[in-house]
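For this view, one protein chain was removed and the others were kept in their places.
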Amino acid sequence: MLIVMKPDATEADIRRVLDAIQTLGLKGHPMPGAQRTAIGITGNQGAVDPSPFADLPGVAECVRVSKPYKLVTRDLRPDKTVIRFRDTGAEIGGREFAVIAGVCAVESREQTRSTAQAVAEAGCRFFRGGAFKPRTSPYAFQGLAEEGLKILAEVREEFGLKIVTEATDEPALDLVEKYADVIQIGARNMQNFSLLRRAGRARKPVLLKRGMASTVEEFLLAAEYIMAEGNYDVILCERGVRTFANHTRFTLDLSLVPEVRRISHLPVIVDPSHSTGTREKVIPLARAGAAVGADGLLVDVHPYPERALCDGPQALLFDMFREMMGEVRAIAEIVRR
Amino acid sequence: MLIVMKPDATEADIRRVLDAIQTLGLKGHPMPGAQRTAIGITGNQGAVDPSPFADLPGVAECVRVSKPYKLVTRDLRPDKTVIRFRDTGAEIGGREFAVIAGVCAVESREQTRSTAQAVAEAGCRFFRGGAFKPRTSPYAFQGLAEEGLKILAEVREEFGLKIVTEATDEPALDLVEKYADVIQIGARNMQNFSLLRRAGRARKPVLLKRGMASTVEEFLLAAEYIMAEGNYDVILCERGVRTFANHTRFTLDLSLVPEVRRISHLPVIVDPSHSTGTREKVIPLARAGAAVGADGLLVDVHPYPERALCDGPQALLFDMFREMMGEVRAIAEIVRR
Amino acid sequence: MLIVMKPDATEADIRRVLDAIQTLGLKGHPMPGAQRTAIGITGNQGAVDPSPFADLPGVAECVRVSKPYKLVTRDLRPDKTVIRFRDTGAEIGGREFAVIAGVCAVESREQTRSTAQAVAEAGCRFFRGGAFKPRTSPYAFQGLAEEGLKILAEVREEFGLKIVTEATDEPALDLVEKYADVIQIGARNMQNFSLLRRAGRARKPVLLKRGMASTVEEFLLAAEYIMAEGNYDVILCERGVRTFANHTRFTLDLSLVPEVRRISHLPVIVDPSHSTGTREKVIPLARAGAAVGADGLLVDVHPYPERALCDGPQALLFDMFREMMGEVRAIAEIVRR
Partner (left out) sequence: MLIVMKPDATEADIRRVLDAIQTLGLKGHPMPGAQRTAIGITGNQGAVDPSPFADLPGVAECVRVSKPYKLVTRDLRPDKTVIRFRDTGAEIGGREFAVIAGVCAVESREQTRSTAQAVAEAGCRFFRGGAFKPRTSPYAFQGLAEEGLKILAEVREEFGLKIVTEATDEPALDLVEKYADVIQIGARNMQNFSLLRRAGRARKPVLLKRGMASTVEEFLLAAEYIMAEGNYDVILCERGVRTFANHTRFTLDLSLVPEVRRISHLPVIVDPSHSTGTREKVIPLARAGAAVGADGLLVDVHPYPERALCDGPQALLFDMFREMMGEVRAIAEIVRR
């Protein structure tokens, strides 16, 4: 159920509704908006009886929710969620087109620093770099772990970039939460429900990648797992789905972006690097991601991709990256007009 | 095999090579380019012996082709193919971003005329309209046939638009060739090899849609069927592929565009209408099609979509269409810079 | 609409209903069953008014059909359709498990004869062999055409086998109808609606293969196209669908068999050869096809597959084929018990 408060409801009114929800052993999720606050209820088995809430001061209406998701929907929060990093003014989901660029895997201080410098000079505010790498083979390079996170933290200090990095399990998430600014959950973990719940208890925003065979409903329900624990700062990321098409590693499904917009208030970005797997397709699909209306991109860059320990063929060279930045910004400007 | 002529080879040199090919019972396909002409050879079983050609005047080199396709490749024709309609100056594959807009099915003179007027006023040079509709059910509306083609021909006269319309079988192709400017082969017929061969003998350009489960190689080989008969004016069209994703009718695979560019000289356009199936996703994906570097779009428009006999939910209203045109042109401009 | 006749309705009663249908400009399709005859009506735009039929002698009830298909359904014909070849006693859809075996392509009289002999000796009653081959590349072997059909006709005479062969377009279908016993429509032509209609006007049974990206509904509607023209002898064939899985050419979707059973009276067989593409998987999947309850199989056999002009790696050797026959018959026996 969803309790919509009146535009003039006070903090005390909202507090009283949350108390009434708690009294029933349920959990209330207040979502303030420009016009009014709505309160989602989770923890119920079956339908919630609206009668304890209907007459409370400040309550406009009680809406039964028939969809499988609640907290992700525009019904609960008509305004878009904007993830804000107040110290630097960076944001995801706001007016600025948010490009998160960096290395697939942190391999060394030097490789990470030189990439971060190029990323910062191109005007990006977010840096990505993997310290924990989920690899298909147990014998492949699995990342530098905490040592990698420390390098990322240094790079943040030096270049003022916000750090986005993946947590592959709960111990990794503990460390990522400590060192990074945004916790990434990878496609292979999109339905690792314990990890989603742990991310929901973290105090940092979560970047959730779509599973490679995930429907929109499953994707939104994965975000719902995070939000149901109280973390409402979730960024969705389209990174390609598995199909018969064999000219790219995954088929980038850009129609997800308008579909998410229709249903949800959450920001959504596009990863043109992991989906295509080859450098020459990254720039065209990055432009397409901006054009389709995404809030940003997640892009691999590397100073010398031929020596990369992971996914080298898809990493942009620095000058290609600068070219891409110019194009996607111009396109994002047209879309936002 | 591929015979590359010297930059200064004369018409007579080329003629002599073609004669030598014919003498062997094979077929030569000359492809003039900005720098030089190349001549593809088809009709051979197994490898062609280069010795009869190597010493002919004007021959630069004889290249063995190991790929399954020959005539579609950049090896044969490094420059992009541009389809030109000299009387109106319209072109596909050239500098101008080519939007082909119109009705899914021609239903009446009035519906077709009013749409054509809106399309022309928005500055488009191409009009689409189906007179032969391939329908999944034998009991669905199958199009107005020749009566529809006549309406399309009237619209051409009145508004100066080039007509693009589908031929579903050989008798239909005979009529379409007579009335229209571009012959469309639909996704369901992408491997109807007899129809492809017939289109290859037509004197009009062919717009070939990708099959819903077609790989890039299969798609290019379908174009090769047309070209092997001597019709080199083929336009490829991405219209979405079948996947598990259920929020759109088909998943638009925009990565096809840079992949075709990498291999082929043929122009490639994008159909955001049939892939998504819902109006609100058409504009975002039309923008993405322009941004990914396509040569144009194929878009459904309808004066009153709620009454359309076919695919109404995906047709843009006139004002949405005008809005789209402004956006896609601005984006195409950025891409071409 | 569907008109169900009373169990004791006479031929004259049925005749009268068909006349009444014709009077309305529609087409009646009588389907005699063990208990009663039902008559499907096609050719209508919108719903048919039952009043002209309701009171005719012998009419039990008039049933409105809400599904997109009519003639393929068990509503119209509760009993299974059995395709009978009276002279040899062979049948498809009846008690006997029908194996259609033979060469992918007819290459020569000798290759065809030796395979037919092996097929006949193993107790099969049906021989397959392609004279018209739909090939992805315009430069691949396209079949021996009428010469191949003549070889097939000789083989029929010599070994008493019924001949199943593919028609790739309408001129080919004219020839196939003349020489063969069953007309095959291939997967790539499953939505070649003109060809389906032509097959619907043929006097021979039609073996229709599922398109590689076809839903069950689309498959049944393709059969409906054939039946709507008056040819009710349609055999459906599952031959694998396109998916991301790359260890076989296509993913054999055996669940189609019980799904077709649930909806339709038409017989359904399984092709384990084209789906897997490698010999060692053909026998396991042939057994699975028998076990899932199919009415038969379509299997490639070749005397010396390493020299086959088409799909050699999937053809069974003669002794493997005999082994397969023993296994699938034993399994079919268990299923039919």
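For clarity, chains are labelled A, B and C in written order, and residue numbers in each chain start from 1.
We take it that contacts are C-beta pairs under 8 Å (C-beta built on N, C-alpha and C of every residue); 3 or more make two chains touch, one makes a residue touch a chain.
What you see is a predicted model, and the numbers here were worked out from it, not measured in a lab.
Taking the complete complex into account, A:225 is the one of A:53, A:97 or A:225 that touches the chain left out. The residue from A:37, A:115, A:192 or A:275 that touches the chain not shown here is A:192.
When the missing chain is restored to the complex, the residue among C:89, C:171 or C:258 that touches it is C:258. One chain of the complex is left out; on chain C, the residues touching it are 213, 215-216, 241, 243-248, 251-259, 262, 275-276, 280-281, 284-285, 287-293, 327, 330-331, 334-335.
Think of the hidden chain as still there; on chain B it touches residues 242-244, 246.
Take chain A: the residues that touch the chain left off the picture are 42, 44, 68-69, 134-139, 168-170, 188-189, 191-195, 197, 211-213, 217-218, 221, 224-225, 228, 241-242.
What we mean here is this: only the chains that are shown with their structure count from here on.
Annotation: the chain B:chain C pair of sequence copies touches via predominantly the same residues, more than half of the used numbers being shared. The geometric centre of chain A is 50 Å away from that of chain C, both derived from CA atoms.
For chain C, the set of residues that touch two or more other chains comprises 242.
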